[in-house]
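A protein chain is absent from this complex, but the other protein chains hold their places.
Presenting chain A:
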Amino acid sequence: MQVAELIEKDLILIGATAIEDKLQEGVPDCIETLSRAGIKIWVLTGDKMETAINIAYACNLLNNEMKQFIISSETDGIREVEERGDQVEIARFIKEEVKKQLKKCLDEAQQYFYSVSGPKLALIIDGKCLMYALDPSLRIMLLNLSLNCSSVVCCRVSPLQKAQVTSLVKKGARKITLSIGDGANDVSMIQAAHIGVGISGLEGMQAVMASDFAIAQFRFLKDLLLVHGRWSYIRLCKVVTYFFYKNLTFTLTQFWFTFYTGFSGQRFYDDWFQSLYNVIFTALPVIIVGLFDKDVGSSLSKRYPELYKEGIKNMFFKWRVVAIWAFFAVYQSLVFYYFVTVSSSTSQGSSGKMFGLWDVSTMAFTCVVVTVNLRLLMICNSITRWHYISVGGSIVAWFLFIFLYSGIMTPYDRQENIFWVIYVLMSTFYFYITLLLVPVAALLGDFLYLGVQRWFFPYDYQIVQEIHKDEADDSGRTDLLGIDNQLTPDEARSYALSQLPRELSKHTGFAFDSPGYESFFASQLGVYAPQKAWDVARRASMRSKPKPKPNKIN
């Protein structure tokens, strides 16, 4: 300090520079949407506490209504001890302080927890305290406290601490964690979480290279999670449960046959039918569903972020869901087996001739393939051209295969069990009536269940589908590529400005400047202060829902 005082004398002020480091556009909106979706958001930053709190206010993570718990190492007590310089004593004292603070906050939080409509809680902790709070003895308290809070802001954290906090939540709370960052100091955090997302951009590509997913801007996280993540979950559940169902149906139909063969193990179906069932006759439709199924469109997914909670609660892959599929698989297999065998126990057609084992089994197999493919169409929420092609194509492929397979006699040593079977079958009226009746009887139960479920116990996404049933879907592309307007640019701008939310809070995300103050003083002096461009942009990226709180400043 003294040397500085000696040197810095008689200097001439030339100018001042300022660096604008503003938030990316769309960040507050994105964060608010994600918290509506049931995702808890924590901020881990290397900035100092004031900046971090400002940013959190700008992002809608903190607001004045929340109860904030601040655990800081800038208190007087700690500073006193630090001045004394004894490292061991500093460490012990800070640890004691942190423990006391945590306990106090935790007790207060418990109180709020038991009251139904208390304010939301927020925790703000800085890096030095975090170092002691992550200690095994205090870790549990920290975890309990932070899980009760709806936002957590950690400032002055080092990259290692970022990773430690992420692991704490991942292993301690056993929740799924996602970390998103854009710099090299975020790499350890990205790798520690379940899902790491890197933002490619100004700070280079290190985060991107370490991450599982890379996006270009922070606001695309909304799309990634609410649209593609949600669709991916639904598609996975559908594909897996459908796969089990179709194989269960197919196998159980054979299973009932074993009771009638003296338990000798005679196969019901021909070998080739069994091998190709999963490869040709029922494979492609389920892949198409896994690629293209959407329960609601992308714009609706973002409009109703609460739909994401269905995934958090794992509503589509519970044991109950699997049990219902299994029940219908059993029901359908009974329909297939008994309808086909009982109706073929007497002669077929006016020629009086009787069917053999392979005729009956080919008939049953045809019914299985047709029914299982039609069942897939029943679980689709959106049916594209490819669905029709694949379902129709699979059924046609089965018929082509059986025409070919039963039409040729090969010189190889195989038992010609299936020779001419399908032509024999198709020469009887029995075949056509059975092919009409059996799939319908089998799907009757499923259709009834779907109707009742949708009517009386609808899922959230089904209600959203009903609300927006008659709208054309813009498929989300338009908001990425620009919407064209019918207004002139000036009209559009003034209309847009008038739609912006009014300035309500002191915190704007910038350390020293606030348009709230400026417009206050301007109105006092009777001077017109025009809107600042950066302020307009900032307000535009906030959610445009008017807050009920009265404006204290203006």
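As a working rule, contacts are C-beta pairs under 8 Å (C-beta built on N, C-alpha and C of every residue); 3 or more make two chains touch, one makes a residue touch a chain; residues count from 1.
Criterion: contacts and distances are computed from a predicted model.
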Could you check which of "ALA-interacting subunit", "Histidine-containing phosphotransfer protein", "Sorting nexin-2" or "Peroxisomal acyl-coenzyme A oxidase 1" matches the UniProt name for the chain that's left out? "ALA-interacting subunit"
Among A:245, A:339, A:365 or A:405, which one is in touch with the chain left out? A:339
In the full complex, which of A:93, A:331 or A:419 touches the chain missing from this view? A:419
Full-complex touch with the removed chain, picking from A:113, A:403 or A:429, is A:429
I need the residue numbers on chain A that touch the omitted chain, in ascending order. 116, 231, 257, 260-262, 264-267, 292, 294, 298, 304, 306, 339, 341-357, 359-361, 380-386, 409, 413, 415-416, 419-420, 423-424, 428-430, 433-434, 436-437, 440-441, 444, 447-448, 450-451, 454-456, 458, 460, 463-467, 469-470, 472-478, 481-482, 484
